[in-house]
Structure formats: C-alpha cells, structure tokens
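Removed: one protein chain of the complex. Kept in place: all other protein chains.
Take a look at chain A:
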Amino acid sequence: MESFCRKYLSLGSPKEGIPEDSEDALASMGFCQFLASLVLSISCHVLSSTAWSVNNFLMTGPKAYLIYSSSVQAGAQRGTEECKYQFAWDRWNCPESEFQLSKHKGLRRATKETAFIHAISAAGVMYTLTKNCSMGDFDNCGCDDSKTGKIGGRGWIWGGCSDNADFGENISKQFVDTMENGHDSRAAVNRHNNEAGRLAIRAMMKRSCKCHGVSGSCSVQTCWMQLSDFRDVGNYLKIKYDQAQKLELDQRRMRAGNSAENRGAIADTFSSIARTELIHLEDSPNYCVKNLSLGLHGTEGRECLQTGNNLSQFEKRSCRRLCHECGLKVEEKRIEIVSSCNCKFHWCCTVKCEKCTQFVTKYICSKRNKNIRPHNSTRRRQRVRS
C-alpha cells in the first residue's frame, strides 16, 4: 500500500513529473477515475502517517488545481530547505516532522515556530509557482479574469496580463489557505501567517527598469518587479520571526462561546496587526529537552559553531545557546573529511576535481555526565547532513 501510495502521490514530484505529463494524465482520466484516484489518495494520506506535508496541500486544495501539484510540492520543499538553513543554529532546528501541518487529533500548536513554518511554506509555494509560470508550465498563467470588464477586456493584446507573481500568489492562496478553513482563532492566525509569507515575497521583489526611447534614452522606460533570491525572503522572514507578536485574544468574548461573537473578536484583534507581521498564540515549549509527545528532539547531539572566520555574532553564540544554556557541555571532535579540491569547472556539467583529506574540529552538545556512548550514532548523522 505504501509504495502504491507513493507512486500515486508522486504525480508531480519535482524531478520526474513534468507538469504537462500530469496534465495529460489528468485529461485522459475520466471523471470516475479521477474521483477514485482522489479517494485513493486521500486514504493513502490517512494511512501513511509519514505522508509529507505537501500531500496535505494537494489533498485539501481545490481538486481542479492538480496541475499545480508538482510546483506546489517543489515550493513547499523549497520552504523546508530554507527553514532548515535559517534555523541551523537555533535550538529549534526546523525538523521535518514539524511540516506535518495536518490537523491530526485537532492538536496544532500556534507558536512562533509554526508561524514561521506557515509563512515560509506559503512563500515557497508562491515563489515556485511564479517561477514555473515564467517557464510556461501553466496554460492559464498570467491572464486571469481580473481585467474582464475593463476596456479591452480579456486577452492580453490590449493591455497585457497581470504579473506572474499575482498568479503565484492566487494559486498559493488557494492551495495553502484552504487547509485553514476553520473559523477559530488558530486557523485565522495561520492564514494570517501564510499571508505574511506571501507578502514577504512581494516585499523582497526587486524593481528593474529598462530605457528604450529614442536612441535608447529614458524617454520611454519599462519597469518590472522580479523575484529576488529565496534566501533573501528567508532572511526577511527570520527577522519577522524574531519580532513575532503574541496575540492576546479577548478572553471574555472568546469564552462567551458564541461563534459570531468569537469571529468578531478575532477580526477586531487582527485589524490592529500589520499584515506583514508574524503572529502566534502560544509560547514556545522548551526546545532544549527531548519531548517526544510534542515531537521535540532536544538539542543533545546538535552541532554548534565556535571558531572560524566570518562568523556572525549569532553563529558565534550558537554553542552557548544550544549547549550551555540547555545544561549541556560542548564536546570537541576532530574528524577527517574527504572533500574535492582544486576543481576545474565549466558553467555546467563538467567538474574535474582532486580528492583532499583534511581534519576539521566540530563542536557537539553532549550530556554533562561522562557517559557519551549512546549518542554516537546521532552525531554521525548530524555530521553527514551538515
């Protein structure tokens, strides 16, 4: 079952599934088949507890948007990778399990970290959709209905189409926000954070202009906005994460239990917060200690940075933050790494390298007692990942 599910759900995995294929597949599928496949995939989703978050997106989003699945998946992946990079030296290091955004057992936290996850995922999806739109992956990219009714009406001859980023934003909204269709405060907070992620893309977009008047003068100039590096979006959201506000909902009105009243209270609170800010409802748990019921792995066995040039203040303090402040000590390990060196590159596809061995010192958090035996295995895995 598991393998079958995987196969079916990989309808558009980033490498194999070129969207046109999936689209053709969709077209050739009859409606019944389509329905059946949906039921199947949903049951797959329920069955496989490790199903990845993207499948949540895909299964809860409007079904007509299956053509976007590969892009959405790749986008969520992009978000995950960026999250891992941004939190590499934090106590909470963005573990993959956190991306299980499903509402299992109705228990979802609304901490600063989940706020970041929501924002970066929504941003990643929007980013990838926008990029793939420019690649010609989608038939209806750009020209949406927003211009219908105006002079010139539909089509792009009269006044061009809307921006690719608008397209990415819309589809991302439809995919990601439909997961949060509840009326409770948590859903509202998550939707807000998704929006903040998408706005981060907008905020980081760069404006470029080209002059093309008489003799190339600037009497005629065309400007456009283009996506910046996704790393910039990650950095921006990390700052927003540091400034995240805790939402104090009006408890009295909430307790009244009236859902209309409730919604009013949520709306009131949200109107006072800028759309670009991240918000959360709960304080973060202690990420130092292992707590499997919350899915926390603790900082034991994590690597930290101590010496090295070009380290930022934040990175230099990582050992204190990860180890000392969590009641752990820093263990020094000298290990041998084989890496490629003296490489000759071309812009693509050809690399001629030599193998070099070098010794590097790594710092790893470990328990204060002398017994360090049980953590060897985790340490090695960490090293490989880093």
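Worth pointing out:
By definition in this document, contacts are C-beta pairs under 8 Å (C-beta built on N, C-alpha and C of every residue); 3 or more make two chains touch, one makes a residue touch a chain; residues count from 1.
One rule holds for everything that comes next: contacts and distances are computed from a predicted model.
Not shown: a single chain whose UniProt protein name, out of "Wnt ligand secretion mediator", "E2 ubiquitin-conjugating enzyme", "Small ribosomal subunit protein mS29" or "DNA helicase rad5", is "Wnt ligand secretion mediator". Interface note: of A:Asp229, A:Asp283 or A:Glu325, the residue touching the hidden chain in the full complex is A:Asp229.
Here one chain is not drawn; of A:Ser272, A:Ser293 or A:Thr350, the residue touching it is A:Thr350. The omitted chain makes contact with just one of the residues A:Cys218, A:Ala267, A:Leu294 or A:Ile335: A:Cys218. Of the residues in chain A, those that touch the hidden partner chain are 14-15, 18, 20, 131-143, 151-152, 156-161, 164, 208, 210, 212, 214-216, 218-224, 226, 229, 231, 309-310, 341, 343, 345-351.
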